[in-house]
Each structure stands twice: as structure tokens, then as C-alpha cells.
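Of the protein chains in this complex, one is absent; all others appear in place.
Presenting chain A:
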């Protein structure tokens, strides 16, 4: 018998790659339904106030218009009754905007009307005819001003154990009295997710109480719950389909007003409504990485031992919904500092609600922490890598317990070697290549290795294919591919014999794709489901072949139409015998962490990024000439898609460091960056070939596969690596991102 190649770890091509590159993959705006109509949203042109009058007459009378919906005529949405807190949003207080619910304007470009027409062009034309008049109130969109009223998040006020609460070990603010110290402020501006696919939904009421939506979401189950609640429907009556998601980076982890609008629109016109946001609306409607001010104080001994760190941060949120993120998490556990203080606050501005953006709070926090590490190392005249090694933690200093696994030193070693760290000079401005100043920098990232609960079903079909189903989504990392590999190895089948179906709330339940947790969670559930299927097949086989009755499920194998036992290929039962009863060869498994590893160990993925940059001596232009990203992310299921995630995350970090910057004109409380001419993301020419290194050591405390998660650590730490390299090249320390030429010239 020919043994199959092991799939886990192999650089297998994406199972849906062909569909994606040929256009066969269907995204939420690409479903065609009979009677389709098209929705276009009209946004407010003030940031705060009331709609005094809204004139929709011209729009209603425009050709092809089916309805113009505003707060004046919107049907009653049962879930929009004032309920105060929204339990579906555990980390936030207040609730998502209730669209068309009242005359209040809470941020600029808030949707105030939905025009539905028989074609998209007609809807867009009519949308421009809607005229609103406002009673304006004084708005506040400026963070410097808003920060004066910053407050401790409600979650932390209620629960002092909340990760958002103030934290202290040792003495508070101990750095202040030290001899060798730094104290600096860091700012990251508002950044936008801007996945390639814009947010889109096709909403279809199949019956007055049955709703199907084809929606861009990172979680079909969460979205189903949100809209079932909004319309007071049993969850079973709502179906959410997100078979393909064209990137999201976090902005589809929340249900947004445009989704509610399309559902309302479909209700009103009695036809399916398709609604896709414009790129411009992507700046205002679907969240962003919040503008964040930070201050880091740090002290150390002359021989490079950190004695104290204080890290404070104020992040931006909206007035109607409290958004928080783990900006300060990395600071509490990354370095061995006996004295450590963190204080996290938020400031409510008249803007839309932020939402986690790749490497959420940690990427923001790491910019400040890892810049400060570089500043401190420079003060001590120490190599920044050596400085980090001297403060390395062999156990978690925050929780005082061992790491489940930590191979960060191995990442340091591999990265330093690959970037050529020995070329780095301690003094900035010492390396030059023609008109370009050359510098090297590093930045460290970490993110919790989270595992939740997921259900997966597995079924053997008569043709020998095993179909697995799970409601999880794939926003781009290659989830379907990784799951196929896990299933193939567990069942001993070639990948062609596996079909993993996802992106449908009708499938067995799982959490949203976010927080680098999908492979940890769903991957393990796939393995468990495959084992359960083998056991089920073994039981079915036992009826005709008693040898199976006492066999172990591990010894059962599927091959060429037979269930076989161990190496004895003679003991076999044809599939047809197992599949006599319809549905017999089907299992549905729930998989979640068991035992108390979660209490005994601190579980994190780690990364380090090394950057080589060139800064033009006269024009201040920055080019990242080399980037090496090393990750301790546990078992790597697919070398190719995993490396691809690391590279994408690194390029996102280049954007964060060098160009991404959403700007509001505070006089109007309105974004002046409204398209990709104003809001820059890296193009190919900005991205060097990113070299990726994985330690690839399993962490069996997280799950049996040993995975830890990749998506976030790919970005966390990249921006400070680049900022530190720019300092090394130029001697200029830029503490406010992005580092554009105007700040260096």
C-alpha cells in the first residue's frame, strides 16, 4: 500500500485558489436573485445634530426608484427598542447605531436615507437628490481635545479584574525616580482596514419571518444572532451566507448600519436588496483602528535590566458605543520588569465606532513599547537585541506562571542572522548607500493563542469523499485549505477526497474568524470530527466484520472504497455496507478546550520583525529594503499560506509605519481622506520580498495540533521595527505615525 504524504505542514495550494483567480468565487455582492433591487445610502454632512428636515420628493420621483427610507418612514425594527446594553457585544457598552431610528446625527456620513431602485445606477442617481437640513450641534472629533475627558472603560469600572483596568506590579510609576530613564509620547492616527472587497450585503426576505442574507462577515453565527435579535426572529429563521470574504482585517467582526439598512430596505420593497458600500463610505461606516495616544516611561540599570515601565494609552471611541482593545497587553508580559504600571482610557468623539484591526490593540501598543525599548537601548548604548535578551522572560511576569511554549529567542537568532544584524551600527547615520541613509531596526510582537469552541460535522459519501462542514468563514488566510490538510492527515485520505464547506450559518456553529484563533479552534474540531467519524465507521463496520468491534479508532483507515483495519488490508468493509442506512456515516462534534491548561499556562504566539530601511538624505523618502519576519506560532499547518499571512501582515505594517493616515478636518468633523489617492496603502513597489521564518514547534497545551495562531503577530511589531530602523538610519526619532517624508526632511 502506498503511504500518503503528510499534508500538515506541506505548502499545499489553496483549495479555492482556482475559483478565486478565475472569478468563479462568489462574494456577497455577486449573488443574483429574481427581482433584485439595489440600495444606495445617503450620508449626513454634519457630525452632530438633528435632521430638521429631509426632502426625498425628487428622489422618490426619480426613474426606477422603489423606496426612499429615512427615520420618518422606516418600519419599526423590533430590536431597536431601547434596551441599553447589547449583550451580543461583550466588550462594548452602549450599542451599534440604530439606523433610521431617530433624527439624531452622531457622526459625519452617518446613513440618513436608503434609496432602493431597480438598478444600481438609478439608485445612485436618486441618492444624490435627497436633501437634508440639520440643526447642528457642536461636535468634537479632535483627539487632543477629546482626550481631556478620557475615562476608564465601563467594563473596567465594573470589574477591576478586567484587562482594561489599571494594572500594577511593584511600585507605581517607579521609573520617575530612576537615574536612567526615558519618557516619551507616541501617537498612531486613525487607520482604515480597507480590504479589497468592500462591505456588501444582499438581503432577501424569503417569507415575512424568514431572512437570508449574503453578507460580508467574519462570523456567520454572530451575524445571524445580531439580525435575529434585531427582527425578533428565531435564529433558525435567519440564514447568513459568506462563502467567500475578500479580506476584512477585523472590520467584519461587527454588524454595521448598512446591513440593517439593506434588511429594512428588502422588507419595505418586498424584493431582495443588494447594497455595497462605496470606497468612500468604507472610511466612515465600518470601523477603523482608533487614533491612540500613548506615553511610555521606562527605567533601567546601567547594565541593561529594566527596573520599571509605565505605559498609558488613550484610544478613541464613539459617543454611542464603547470600544476597547488590548493596547497594553504586550507591555504587561513581554519584559521582566519588577515595577510595571498600565493605564488604559478611552475618549468618546463624534465619530463612528472603531473596530479591531489586524493585530488590534497590540499592534498599537507595540509601536509605543518597542519604540521605547529602542530608545532605552540607545540611552544605555546597548544593542537593542541584546537589551531585549537581557530582559527576556522565561515565565509570564504578569500571571506568574509558565509559558505554554515560547521560542522567541530562536526567532531573535534566526531573524538577526537573516537581516544581517551585525551590519547594524549603534550610532545612527553611520551607514550610507549613495544618497540613501541605511538603518536597521527590530520590533517584537505577541498575541494570545486563543482557542474557543467549535462544532464540525463530517460525513462519508458513497463516492469516498468526506465532507466537513463548519459555519466558520475564510477571510483570506486559507482556512478551507488548512482544514483540508488536517482532515486528510487525520483520515489518511488524499486532500482531493476531502471537501471542507464553510461560510454558512446553517452549518455547525463556530465563532467568528478573528483573533488568530480559527486554526486553533476549528482546526482542532476538524481533527476531532475526523477521529469521531472513524470511530463511527468502525462501529458501523463491526456489524458485518466483528474484528472492528474491539479495534481502536486510530487503527481504522479509509482507502479506495473500503474501511480497513490496521496493516491488515484483508480486514475490510466496502463503503456501501457502511452507508446502508442514510445519514449513518455522519458525525457532528463539538470541540473545546478541556482540562486546566488555560489556568496553568500563559499561551501566546510570538514574533519578531527585523527591518532594513533606506531614507533619502534630501527628500526624506523611506523605502523598506528588507524585512524579515520570524514567528513562534506553534505547528505550521501550511507553509505556503502561513508565510503568505506573515507577508501580508508585514506589508500592512509597512502601511502603518509609513503611510496610512485617515485625517479629519475638525471644523467639519469630516474625513478629508476619502479615497486611495488621499489614503495610501503600500503598493508592490513599497514591499520588499519579506523573508519569513517559522520555529514550527508544536504547543500541545493549546490543542492537540499544537497551533498558536499567526494572523495578528504578522503585523504586531512591524511598525516599530521600521520606525527604529529609520532612527538608526537618520538619528530622527519619529513618534507619530505615519513616518512620511515631511517628518524627515
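Please note the rule applied: contacts are C-beta pairs under 8 Å (C-beta built on N, C-alpha and C of every residue); 3 or more make two chains touch, one makes a residue touch a chain; residues count from 1.
Here is the rule we go by: contacts and distances are computed from a predicted model.
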item: Missing subunit (named according to UniProt) among the choices "Cytochrome c oxidase subunit 1", "Xanthine dehydrogenase family protein subunit M", "Sugar ABC transporter ATP-binding protein" or "Electron transfer flavoprotein subunit alpha/FixB family protein"; value: "Xanthine dehydrogenase family protein subunit M"
item: Residue among A:55, A:435, A:496 or A:554 that touches the chain left out of view; value: A:435
item: From A:674, A:708 or A:735, residue that would touch the chain that is not displayed; value: A:674
item: Residue among A:363, A:658 or A:737 that touches the chain left out of view; value: A:658
item: Interface with the unshown chain - residue positions in chain A; value: 45, 121, 124-125, 128, 435, 616, 618-621, 623, 658-659, 663, 665, 667-668, 670, 672-674, 677-678, 680, 682-686, 738, 740-743, 745
